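Starting off with a structure, shown below.
In this view, the complex is presented without one of its protein chains, the others remaining in place.
Right after this comes subunit A.
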Amino acid sequence: MEAIEVTDLRKSYGDTRAVDGVTFTVRAGETFGIIGHNGAGKTTTVECLIGLRRADAGTVRVLGEDPARRRRALAHRLGVQLQDSSLPERIKVAEALRMFGSFYRDAADWRRVMERWGLRPLARKAFGDLSGGQKQRLMLALALVGNPEVVVLDELTTGLDPIARRETWRLIGDLKTAGTTVVLVSHYFDEIEALCDRVAVFARGRAEATGTTGELIARTGTASLEEAYLALEGADR
């Protein structure tokens, strides 16, 4: 079954064609990567998936629903980490987790989520006093506190230290084991290779190629994901 189907998605901001005909599908239980240059349209695509933006054209289906029309119903089954967002400066870590947990019909135990993401020592710290990586970790934990069926993570390990990064990979691996569908946007090849079943390479508002790492390497006649990526990105520059 397909968890996500995006067909010929288009979205412009004024004269900027941010997404210019993107098509891909994500199977249920799959971990799907999106990689591409700055401004390629990754965040815009992701924001259409979660119902934050309405597409100009094309169709988007998440768990069989149109996110632009059914945002709130879908939100119960969706976990999201945005590339750029924050919380009130003075809210404490434990308070944020408990509050977000209360939003969802079928939430996880927020204390266990706090424990798993190593946030327990920070429980009483205010969001405004956290370091960048600590904030990032909290935002990841908040994406999972609702026990989602589909998780969308926009740049999940940007700003994390090497150990926190590996730890995050392990926790994303756990999600896969539990059958959760994951879409993750990343600029790191090692991350994509370690975590993703399939990957889409975005360039200039389009998904230039989609497939397993092995397929992309074979198609471009290169030796690594990085080389395959460079070949695809540069294809029609």
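Methods note: a residue touches a chain if its C-beta (ideal position, glycine included) is under 8 Å from a C-beta of that chain, and two chains touch if they have at least 3 such contacts; residues count from 1.
Here, contacts and distances are computed from a predicted model.
For the omitted chain of this complex, the UniProt record lists the protein as "Transport permease protein", which is one of "Transport permease protein", "Sugar phosphate isomerase", "Cysteine desulfurase IscS" or "Membrane protein". Across the entire complex, the residue among A:H37, A:R54, A:R98 or A:K125 in touch with the chain not shown is A:R98.
When you scan A:L9, A:C48, A:L63 or A:L78 for touch with the missing chain, the hit is A:L78. Of the candidate positions A:A28, A:L52 or A:A68, contact with the unshown chain belongs to A:L52. Interface residues of subunit A facing the missing partner chain: 50-52, 71-72, 75-76, 78, 80, 82, 84-88, 90-91, 95, 98-100, 102-105, 139, 142, 146.
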